[in-house]
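Presenting subunit A:
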Amino acid sequence: MEIFSNPLIYFVIIPMLTLLGLAFCNNRGIRAIRTVAVVGAVALVALAVYLVCLFLQARGAGDTSEMILQSKVTWYAPFNIELALGVDGVSVVMILLSAFIVFAGVFASWKMDPLPRQFFLWFFLLSTGVFGFFISIDLFTMFMFYEVALIPMYLLIGVWGSGNKNYSAMKLTLMLMGGSAFLMLGLIGIYFHSSADGNLTMNILDIAHNDAIPHQWQMYLFPLTFVGFGVLGAMFPFHTWSPDGHASAPTAVSMLHAGVLMKLGGYGCFRIAIYLMPYAASELAWIFLTLTGISIVYGAFSACVQTDLKYINAYSSVSHCGMVLFAILMFNTTAMTGAVLQMLSHGLMTALFFALIGMIYGRTHTRDIRDMGGMMHIMPYLGVGYVLAGLASLGLPGLSGFAAEMTIFFGSFENADLFRRVLTIIGASSIVITAVYILRVVAKLLFGEVQDEHHRTLTDASWEERLSTATLIVSVAIIGCFPNFFVNIISDSFLPVVNALKDYFPVAGL
Partner candidate 1 sequence: MPLSYTIAVIAIPLFMFLFLGLAGVKMSRKLTGVLGVLGMAVTTVIAYGVALTYFFGTGQGQIADGVRQAVTVFNPDWLSFTDTLVVRMGILLDPIAAMMLIVVCTVSFMVHLYSLGYMSDHDGNPEEGFQRYYAFLALFTFSMLGLVVATNLFQIFVFFEMVGVSSYLLIGFYYSSPAANHASKKAFIVTRLADLFFLLGIMILSYYTGTFDFNQLVFGSNGANDMAVAQSAIASAGGATFLGCSVTAWALTFIFIGGAGKSAMYPLHIWLPDAMEGPTPVSALIHAATMVVAGVFLVARLFPLYVIEQGAMEIICVVGAFTAFYAAAIACVQSDIKRALAFSTISQIAFMMTSLAVSSADGALIEIHGGTGLGYMASMFHLFTHAMFKALLFLCAGAIIHAVHSNENDKMHGLHKFMPITSIAFLIGCLAIAGIPPFAGFWSKDEILVAAYHKGFFWGLWMSMVAGMTAFYMFRIYFLIFFWKKHEVHTHHAPKDQPWTMTLPLIILAAVSVVAGFVPAHDLVTWNGHHLHTQLDWTVAGSSVAIALVGILLAYKLYFKENDLPERMKNAASGLWTAAYHRFYMDELYQFITHKVIFQGICVPIAWFDRHIIDGFFNMLANATGSASFAIRRLQSGSVQSYVYIYLVGALALAAVTMVCVLI
Partner candidate 2 sequence: MESVGNIILYFVIAIAIIVFSVLTVTTRQILRSATYLLFVLFATAILYFQMDYQFLGAVQIAVYAGGIVVLFVFAILLTHKPGADAEPLSTHRRWLGLSAAVLGIAVCGYAVFSHAAFCGRQLATVADLDMATIGHFLLSTDKWGYLLPFEAVSILLLACIIGGVVIARKR
Partner candidate 3 sequence: MNLTLLMYLIPSLFMFGCGVYGFITRKNMIAIMISLELMLNSVDINFVVFNRYLFPGQLDGMFFTLFAIAIAAAETALALAIVINIFRATKNVDIQQILKLKF
């Protein structure tokens, strides 16, 4: 079939082949399971890098089409459901991010016990969903992959989690499903207004070009879609699944969830909610801007008093992901580019955080910072990694967080209205609060005296843990040192959205 000549489809096929391979393994042959998983992950990384090259080549060759590598296969003709593929700069970097996090996640769950085979099966099913979501441009297909990515979460947390895992898994699944319900309503609504002349379509690009959704319908559909995705993007007040979910999830799942899955929310908000319904987006932006503005500060303040390492990072994720949605709602290329950079940055550094926390927890069997101290003496590698992750999180130049946050703040400030500026300033103030909670953790956890004498006998990271974290650290540093490389890939992708918004929203500098 023609679609198999499109490299994008292999982002779904490779994880599925990995699934197939894992199906032939059994739990006694951990070596075989690892081999299959690593091969799958490496193939994904290679393919993602190849995709970036393809993209740069296409853009370099003067291909200015909105999406490259488009192709489609009809699934169900009566509703015009298609498997429509296509990527722009944003999808490309998100795919790259996902591939790296899957790679790191495989190594972070190297010693998974019990049932390693089943764990990796669900893990790769989740990856299938994630990649599928990023490569498709058909509403139905996107939604389907979105669900494919969400459901394995329940089992991954419920079976392999720790602590109050049943409660957390149930809460996470129910809240995200609640979001999906909103989302599905919204998508159906969009579908039925997708065209003025009755040729209804699910294809995002066609819908955007038709621009046929009536304004009063947009006012209903936009909140549905935005909240639907916003739940996954941990938008206040729909973020409470995040602390519990992350706290209970196994390491690799936390990594993948915070690193990639939460990005689905931001990506969807921009790709579907704002792009397809620019009128309502600009009319209702103030509500969601307020909510995301609250998210940023609120998450940061909440993180200041937590004592569980994972809770701290979950709340910090609320703050950082709030910044993503916040920037997307600023409606200009700079801020939106910043949002994508922030997604990349947050994805990598949170994955790093959760990987390190998992490794520390695996040794000390506690995540309470009051019970730990002086870890820098005992496990210097993990300690340094944690400090680096922390510095990336609080925005040290040279690591990814800084470039992302600065782009967001400067982009947001481009808007001349006082409301957005005040919010920008409030958002910017989070850099101080972030510093407070990050340094608090670093000081309690890594510095100071060793609290528990038993901890003195613990070992530093093993080779696969080093590989996993080093991958992420290097990625964070590369984004931090050469942000323009990514900005150049990303920024053009926002032109269609910004142009769509231009009729309704006064954008400075356009």
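The rule is simple: a contact is a pair of C-beta atoms (placed from the backbone, for glycine too) under 8 Å apart; a residue touches a chain by one contact, two chains touch by 3 or more; residues count from 1.
Criterion applied: all candidates are chains of the complex that A comes from, given by their letters.
It should be emphasised that the depicted structure is a prediction, and the values quoted were computed from it without experimental measurement.
Engineer: If you apply the contact cut-off given up top, which option from 1, 2 or 3 ends up touching subunit A in the complex?
Structural biologist: Only one option touches subunit A, namely 1.
Engineer: For the complex, which residues does subunit A have touching candidate 1?
Structural biologist: 171, 174-175, 236-237, 239-240, 298, 301-302, 304-306, 333-334, 374, 376-377, 391, 394-398, 402-403, 406-407, 409-411, 413-414, 424-425, 428-429, 431-432, 435-436, 439-440, 443, 446-449, 483-484, 487-488, 491, 509
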